[in-house]
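See structure below.
With one protein chain removed, the remaining protein chains of the complex are shown where they sit.
Then we have chain A:
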Amino acid sequence: MKELTYHRATDAAEAVALVAADSDARFLGGGTNLVDHLKLGVARPGTLVDVSRLPLDAVEELPDGGLRIGAAVRNSDLAAHPVVRRGFPAVARALLAGASGQIRHQATTAGNLLQRTRCVYFQDVTTPCNKREPGSGCSALGGYGRYNAVLGASEACVATHPSDLAVALTALDAVAVVLGPDGERRIPLTELHRLPGHHPERDTVLDHGDLVTAVELPGSAVAPASTYAKARDRASYAFALVSVAAAVDLDGDVVRDVRLAWGGVAHRPWRAYVAEEALRGAVLTEETAREAAAAELAAATTTDQTAYKVAMVRNLTAHTLLRLAGGAR
């Protein structure tokens, strides 16, 4: 590991100024992903600016029934928050589906969103990877590809985004509050993460020195009837093969409103707008749910190793929507 200068920031503006001025500096939050990357040689910063003790650890209720979640709120605290459990169950379930009890105490809200792919080649510095070393090639294209993306991938990168929380927040129209050198701006979660294109080294639209200070969840009629379902190789403590965040508002058995986002299928949390549109106004049945998911998946590109994901996410979507309709959260 390279020599490391450590600086504990006293306020957010100072932290932003320090990182923005030094291309070799990185923010340190809970450290659960970055410390591992330091050991693996995946990240080689010269300076760490520790933002984990900044006063960004409050969950505040907003007038519209929404929540403003500080960037440093720990995953376990957010999952246990009474308003999240009652009003945004997809968020609580997504958090609880991620990592382990220990890691959830350490990991922060913003850090969870900005964690990097678990593609085995990205984490192995002995192999080519365009995300880690732009221009070096993609080892996952011809290698172990079971976790690869099936939507929105490029020839440069087929990695998937690993966060569960980001999928739930994407479904529920959350907004990231970002402080940069030129001030504050707001970025919808649906626009925060990028598709890889020719620049897979960029996971998000954030620039160097941009600090996520909060995430806002708008008040919503559908959020209380939401949930998160995750398919994986083990019953616990594993990343998603595919996952579904869903919320539905029914009038009898007719869909008045619906939100759908998928994890494990793309370089970013995948908001399934096509499926949502197909479902709005339709009678919710196993068949209509599967057809809606299939419409979204018409754009999927698969290999022998990833073909299972299309069937899996279609079925999990239908299963999850029908469970919601039956009162499950």
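Here, a contact is a pair of C-beta atoms (placed from the backbone, for glycine too) under 8 Å apart; a residue touches a chain by one contact, two chains touch by 3 or more; residues count from 1.
Throughout what follows, contacts and distances are computed from a predicted model.
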Listed names "Heme exporter protein CcmA", "2Fe-2S iron-sulfur cluster binding domain-containing protein", "Glutaconate CoA-transferase subunit B" or "Multiple sugar transport system permease protein", with the criterion being the UniProt name of the chain not displayed: "2Fe-2S iron-sulfur cluster binding domain-containing protein"
From A:68, A:105 or A:146, residue that would touch the chain that is not displayed: A:105
Selected residue (touches chain absent from view) among A:26, A:93, A:193 or A:268: A:93
Among A:43, A:79, A:284 or A:313, the residue in touch with the chain that has been omitted: A:79
Absent chain, residues of chain A that touch it: 1, 3-6, 8, 28, 31-32, 35-36, 38-39, 48, 50, 52, 76, 79-80, 82, 85-86, 89, 92-93, 96-97, 99-103, 105-106, 235-237, 329
